[in-house]
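Below, a portion of the complex is reproduced, with chain positions unchanged.
Each chain gets a letter, A and B, in the order it is written, and its residues are counted from 1.
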């Protein structure tokens, strides 16, 4: 089973900023934990701050991987283009948000991606990625 | 670990109606599967079509259980009262929706409960309840 995890803008700063909110684990460490935990899964990981590069990666993996986990960060709320890609590819995509986007600014309550996703997981911190992977194992 | 699962209006019809959408498993069968799978957890289950009875049950369990999983059905989108209860109790509450509410009517895109929930899981069918339980085990 091949799973791609894609992180959008500013998620490369995890663990180095606003630690009271996001904790002090950076995503690389966390990913290593995930890999140990799910050794039967082959992981690929991609992070970019550029909207179109997220699209490129989704297109590249989206016809051969078994699952994609995406946290599109701020592009969640503004990118029709990423949402279109999620719809166009054949690999199912699970959407994850670390924080509870519904208790933040109103413009974060809307996700263009959600209607096209297999499912959405919101507010569980980094555990959200675990749950997303579990969701693929449950099928 | 004691976990309460609460289902709101019309979820008692699962498995007997619109099978193409909701599958032909009724929730009782599904709950038995869950119990087998998580034998270390003590489950309580409650379903009601009456908004205030859901509140009563949340209040009753909400200061002693370790976790509550709620699918408030249509009350998700209209009940400030249930949302207030979720905020008032001390047990963490995970919100589940079987279908992808974001690809349905616009009035289903809003959840009064979400801002007060520990987390929200949307669109994974009955697997959403599994993931909600996993989320309590991950803490």
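General remarks:
Note that in this section a contact is a pair of C-beta atoms (placed from the backbone, for glycine too) under 8 Å apart; a residue touches a chain by one contact, two chains touch by 3 or more.
Computed from a prediction, not measured in an experiment: that's the story for all the values here.
Counting all copies of the one sequence in the full complex of this file gives 12, of which 2 are shown in place.
By definition in this document, only the chains that are shown with their structure count from here on.
When chain A is fitted to chain B on its Cα atoms, the angle of the rotation, on a 0 to 180 scale and to the nearest 5, is 180 degrees. Separating the CA-averaged centres of chain A and chain B is a span of 24 Å.
Taken together, the chain A residues at the contact with chain B in this complex read 100, 102-103, 109-111, 114-124, 127-128, 130-131, 134-135, 138-139.
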